[in-house]
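Data block below; observations after.
Of the protein chains in this complex, all but one are displayed in their positions.
So, chain A:
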């Protein structure tokens, strides 16, 4: 029997429309807007000013604390301005506008396609390089990778889990990457293992990607310590804690980090970025983005420079379908709807989903019928119906004791609710408030 995580989970229609589309390199846009906050943690500080000439791969914003990363220019050209522009939430965020001129890369970046297998680099050197190259978790949470690789005192990583699950419906960027860059990913995994000083790595892949499972299992035979585990298709298996549970059977305690059970989880995209950073000296300034949707004429996977406007991707995939009701940055389960096509691709953008008008509407909200489906699908073992009420009634102390902070915001509860109740809306709101209360208590 295939492995999966123990509690909860749903299985939405997969709709992997773009899984057979090869990764295409998207043409360089004429202008980019690169936000300085593309990761969890402190926003970076811009180090360029209006009129500066920048090259591809040049640092344009420096990390401002340990939990933060550098931001690199994804294009070459002139800095138009350092200003505020709306991000996917519609609120203005600081960023750097660059007018593109040509495509001139930093001299020290190796642009050749040859596979560099030699991993004689020192572990500490790898971590340093990852930090310099601005690598963050590319699964969507964008947590700075170098922070993960340095375990807190007294804790020791035993196993590296590589997340090739891609449990979000529609998205295929990780799938394509695994098929087309398998060797590079494996070298990246070895580098990560060396940086963490572990001798075991497991790649978790859901069973709906048999080609990727077969290819990587084949390649893993020649790499010591790395193996592939096929997993039953179940959302949200790509969640860190769910993947650990599915692969190792261990359960991360409430409020603890995965390192507490000796595991560190990284995405396949991150492993590829690590390969490029260490072996090719190439910082993270481009990523694979799936552009998809039932109305899209050409669902595609693009290699996109960070800062490219969403409209460019949509145009490359055949233009905006007429009856588009909602544009989502990310997957349908955890992505955010965006209110404008000017919003740029950031390090965390895994896909652009164009939903048809009729798919995008929420159904009428009716009363809770106490069916407890939300409880049975919650992968964290919470009681979503209760947390929703607590958020709605602003009873935050009780919400905290009901462990609202454990919610991973996967949306399984809202997805499954037969009364179409906006469970996650209220839970996320309550979680935000409880988070504020906890932080103010620590001060």
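Here is the rule we use: a contact is a pair of C-beta atoms (placed from the backbone, for glycine too) under 8 Å apart; a residue touches a chain by one contact, two chains touch by 3 or more; residues count from 1.
Here, contacts and distances are computed from a predicted model.
> Can you work out the missing subunit's protein name as recorded in UniProt? Choose among "Ion-translocating oxidoreductase complex subunit B", "Spore gernimation protein", "Gluconate 2-dehydrogenase alpha chain" or "ABC transporter ATP-binding protein".
UniProt lists the chain that is not shown as "Ion-translocating oxidoreductase complex subunit B".
> Which of A:86, A:106 or A:141 sits in contact with the chain that's absent?
Only one of A:86, A:106 or A:141 touches the chain omitted from view, namely A:86.
> Which of these, A:251, A:406 or A:425, touches the one chain of the complex that we don't see?
In the full complex, the listed residue that touches the missing chain is A:425.
> Which residue numbers on chain A touch the omitted chain?
Chain A touches the chain not shown through residues 86, 88-92, 336-337, 339-340, 360-362, 422, 425-426, 428-429, 432.
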